[in-house]
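Our next item is subunit A:
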Amino acid sequence: MKNKLTQHLGFLLLWVAIILALFFLGTIIYFVFVKGISIISWEFLTEVPRRGMTEGGIAPAIAGTLYLTMGAILFSLPLGLACAIYLCEYSPAGYVVNVIRMSINNLAGVPSVVFGLFGLAVFVKFFGFGVSILSGSLTLGIMVLPQIISASQEALIAVPQSYREASLALGATHWQTIKKMVLPSALPGILTGVILSIGRAAGETAPILFTAATFYTRGYPDSIFSEVMALPYHIYALMTEGTHPEKQTAIAYGCALILMLLVLLMSALAIFLRQRQRSFYAK
Partner candidate 1 sequence: MLEEEKVALLKRELIEFATLVEAMIEKSIKGLVNKGRDVLIEVIEKDEPKSNNFEIKLDELCTVVIAQYQPKGKGLRTVLMVLKINNDLERMADHVANIAETALTLIEMPPMTEYMKDVLKMAEITRGMLKDSIDSFVREDSALAQDVCKRDDVVDELRKVNRREIIGSMCAACSIMEVGLDILRIARNLERIADLSTNICEDVIFMVEGKVIKHKMDKM
Partner candidate 2 sequence: MPNSIEIKAENINFYYGTKQALKNINLEIYENQVTALIGPSGCGKSTFIRLLNRMNDLIPHTRVEGKIYFEGQNIFEENVDVVSLRRRVGMVFQKPNPFPKTIFENVSYGLEVKGIRDKQTIEEKVISSLNQAALWKEVKDRLHDSALGLSGGQQQRLCIARCLAVEPHVILFDEPCASLDPISTRSIEELILDLKKYYTIVIVTHNMQQAARISDFTAFLYLGELIEFGLTEKIFTVPKQKMTEEYLTGKFG
């Protein structure tokens, strides 16, 4: 009798936890939605800002965020995947591998503003890229690198050893096995890593603070060396340095809403691709 009571109590507590979590999520979405929806219009999404950020649209910021995110993934995906392949498929098990893995995990724990400083010192100043899409993408890329490596590793390890054995027994080299068999099988897991990284890269403010973002650009960026507007930074800038808070607060919430939608869209795309891959081979 006591066990049943404890069990019910336990379930109840779990339910409460879930409801609380959903509540917070729901509140944020609702909050942003309610405060930002009024400003959303076709003009808002496609036009450049006018009159000192009080009118017009945030199209350049949207473009900027897209460029930065894609740039980050373009840089970190190949690099991260290659690292994961080396760690899982080529390096002999032992002390060295564990040290490397631990180091990568530590990289994940570095605060994002520190990445920003790093990017400033190395890409902006030392390599001379200046405040640009290039610097920002590289900095964001390094920030999400541990995530990509981690997810890719998990995905590669999850591929059963029996497949590798079968491939090798047919006269494939190690690399052929990876290219033709392991990577295609691990793709869903790798894409998961990409999905998570997209969310992070699009939404972080600190790394792009010193390396890419600026409050105002006249139009769209002309090259990877130009500085760029970005949604997270724009929200921050509007709320702290904005000259007309009445109008700009609404714009900020509009940006927030668009940012969330963008991340959602990019994630949905990656999820869709992953699901297609999975459903073909799941039986």
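How were these candidates chosen? In short, all candidates are chains of the complex that A comes from, given by their letters.
Everything below uses one rule, namely that a contact is a pair of C-beta atoms (placed from the backbone, for glycine too) under 8 Å apart; a residue touches a chain by one contact, two chains touch by 3 or more; residues count from 1.
What you are looking at is a predicted structure, and each value in this text was computed from that prediction instead of being measured.
This complex pairs subunit A in touch with one listed candidate out of 1 or 2: 2. Contact residues of subunit A toward candidate 2 in the complex are 92-93, 160, 162-163, 165-173, 176, 180-181, 184-185, 280-283.
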